[in-house]
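Provided herewith is a single structure, encoded as structure tokens, for subsequent inquiry.
Just one protein chain is left out here, and the rest sit where they should.
Chain nomenclature is as follows: A and B, assigned in order of appearance, with residue numbering initiated at 1 for each chain independently.
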Amino acid sequence: MKRVEKVLELKNISKKFGEFYANKNINLEIGRGQIHALLGENGAGKSTLMSTVFGLHQPDGGEIYVYERQIKIENPNHAIKLGIGMVHQHFKLVEDFTVTENIILGMEPKIGHRINMKSATKEVKDLSEKYGLKVDPNSKVENLAVGVQQKVEILKALYRGANILIFDEPTAVLTPDEIGELLDIMKTLVAEGKSIVLITHKLNEIMSVADKCTVIRRGEYIKTVDIKDTDENELAQLMVGKTISKQLDKNPFNPADKILEINHLHLVSKSGRKILDDVSLTVHGGEVLGIAGVDGNGQSELVESIVNMIETNTGEIKIKGQSTKGKSIRDIFESGVSYVPADRHKHGLVLDKNISENLILIEYYKKQYNDGLNLKKMLIRDEGKQKMQAFDIRAESEATIVRGMSGGNQQKVILAREISRNPELLIIVQPTRGLDIGAINFIHNQIIRLRDQGVAILLVSFELEELLSLSDRINIIFDGKIIGQVDPNNTNDTELGLMMAGKGV
Amino acid sequence: MNAVAKHMKNRNILVPILATIIALVFGAIIMLIAGYNPVIAYQSLLNKVFGSAYDIGEVIRAIIPLLLSGFAVALANKAGLLNIGVDGQITIGAVASLLVGTLVDFPPIIHGFTALTVGVIAGGLWGVLIAYLKTRFTINEVISSIMLNYVALYLSHMLIRGIVPQEGSQRSALIQDSASISLNSLSELLNGARVHWGLFITPLIIFGFYYFFNKTRYGYETEVVGLNNHAAHYAGIKVNRIITRTMFISGAIGGLIGVFDTLGVYKYMAISTSTSGVGFDGVAIALLGGNTTIGTTLSGVLIGVLKYGSQGMQFGAGVPSEIIGMIISLIIFFVAAPGLVKKLLPNMEHTKKEVQ
């Protein structure tokens, strides 16, 4: 009998969303008993690729082979039947159920019409002992720590007979101890003959457990390397690629007074994870401070704590020398802060209101826009028209409902609102996510214009290119910590990539 | 192109109108099956509503609480809240105005006005209680408001029995004449129909609703909170404060309903075994009216007419008034499931074209 060596093979897989290629001609070969890392930046197309394998959507081109037989994977149930299991980043567990109930959900062993709980519990227990996944089958999921919940997810996949396990960013939500444990579990799993695809962007994890690593960038296949023949430097470089930092016209760096000063900021989540860990930074007038890092390393909490949208545990934030303690969000905006949030739909806009109504979202209460009771509708409309022109917002009129507009135009509405408020400090997060090149250039030019006018800018982005071309300084954030600072004119992608992946200089 | 856009725009208004027609037709079919004459039934319904000066006065009396309840619910909806506790706010408003109306000695009009104000504030505070439970302890307002309905009911029993009982009957003592807010001379013109200050105050509330949301900055921020409370929080709007304020106004409108019933209609408050249910009618009316000024007004009038007219149907055609309850439920059903009605729309369009 010939032993199958390739458990999963992808050939030239492509997936398009509209005109945008999320995956383009990607090749991947997973061997039996191997841990194969899939490395790439946010939005590189890793999750899209694995969703294709799990049957969540169909590829637009290419072939999938499972155990060397070409197969069209119809849906997740089909994938499970083929022995593919997925451990999602966001657990899909029923909190009120016990561990056993969650694991057997949908595949309950039955006697007649009754669930055979006894045999189920035993089966779960056996599985957990076999793979070293220590879980009490009878405890309720809501009482379990995040790391243990993840084990339940793994057990769920194993219970369904998975031989190929896909881990989607499994360490993102774990504490360092839990990460160590998880990596050990993975090793046990492959020792028992399972194969693992590990989606991650953390280099140290790859180096410590993976056998092979495939790198994808911007939806395209870059290279597959053997871990024993490579090092973190090479991986980092492969991940970020050669960025041609496009030189934007800007005045020489000439920092003025400190506008924003953060000292020793700490924030701990309810489950005890450190979200912000002793963060200190400063931004001066006339400079762009870039915050580099992979999503989920504390960036959103950092900016939300600056505007007092969330409360931090300890630490101090000063804007123009004044502590922000006890100030309302509105106070902070009035002290000269503008904030372009990462999530335009959730925070930045009221999608069911029109352009001009969204343009006054922050300042509607000011005398400028109302006479104490009534909104100055005419003036608001006229201003809306002006700003649409000034910021190149393309829509039928200022009365167009924002929901139906393109992402770029929506972002311009936010930008128009925040920039017109003449800030001294502009906090801007992921300003160009999902936008086309025209909109990106427009927004970049606006940021530079403000910098040249002396505005202090805190730019949080996951795009290295954007950070390198706009920033005067770059701080790297990893796991809630500022782990280093680089000069964009004096760094390279490898250095940045390594730091973003948690490797110090 | 233009016509299509127009069509799409009208479609949302068409749904409730069609829902109403379909429901009436359904009602007619059911009457036929049950052996009643739907023609006579609907005629007697209309006759009951517009038949005499008294009936016109009384139908207005019947519509006022439904309108107010609809707007109380719509207001809360606009802020993203489902206030199904209007019944409780009605009860609290009623009992508060009852106490002022019976226990205090004031000259006429001033007495009525004072009792009214106290009732309105009491209803508002009852709403604030719901808001407090939501903002402070994150208790869902649907649950707290429906539970507080019972608290309000039994509290009213306690207060009536303990403070203003009427010996030998299941109701409170009568309010003093000075506290009455009836419009006596108009009432005489209408053969005794129980019309009261609500005749003037209700239109003011409706206009206030329109003005609040279409003109004022307070309406604007309320809507922002309702549409996207995350964005509201980001924009520096104090979401909890808006929720509290909205529930106060919503509860105050609810309280007003109770005040009108107590000071304008009954002149006493009954120890009833359940709350009036007007608050739940309000939920239906706001839904039917899509939380808009004109829509809520029209649906409040429609439901009021149907409810009041149902007595005429029973009298004139022997049709049990449950049929009207069924028709109202069907209207709500079709509006809540617009897919059903919309499926019919293109067909109608189609047949029209064929005829041409």
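Criterion: a contact is a pair of C-beta atoms (placed from the backbone, for glycine too) under 8 Å apart; a residue touches a chain by one contact, two chains touch by 3 or more.
In this text, contacts and distances are computed from a predicted model.
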Fill in the blank from the handout: Complex minus one chain; that chain's UniProt name from "HmuY protein", "CD4+ T-cell-stimulating antigen", "Chemotaxis protein CheA" or "Alkaline phosphatase" is "CD4+ T-cell-stimulating antigen"
Handout entry: Neighbouring displayed chains - absent chain, whole complex
Key = B
Problem - Listed residues B:52, B:135 or B:178, member touching the removed chain - result: B:52
Problem - Contact with the hidden chain (one of B:113, B:132, B:211 or B:266) - result: B:266
Practice task
Can you list, in ascending order, the chain B residues touching the missing chain?
Solution key: 21-22, 24-25, 28-29, 38-40, 42-44, 46-48, 52, 54-55, 58, 61-62, 168-171, 191-192, 194, 261, 265-266, 268, 270, 272-273, 276-277, 307-308, 310-312, 314-318, 320-321, 325, 344, 347-348, 350-351
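Please note the rule applied: only the chains that are shown with their structure count from here on.
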Practice task
Could you put a whole-Å number on the gap between the CA centroids of chain A and chain B?
Solution key: 47
Fill in the blank from the handout: Note: in the complex, chain A contacts chain B through residues 309, 328-330, 332-333, 339, 341, 346-353, 357, 361-362, 364-365, 369-370, 373-375, 377
Fill in the blank from the handout: Contacts from chain B onto chain A in the complex sit at residues 215-218, 220-221, 223-224, 227-228, 230-236, 238
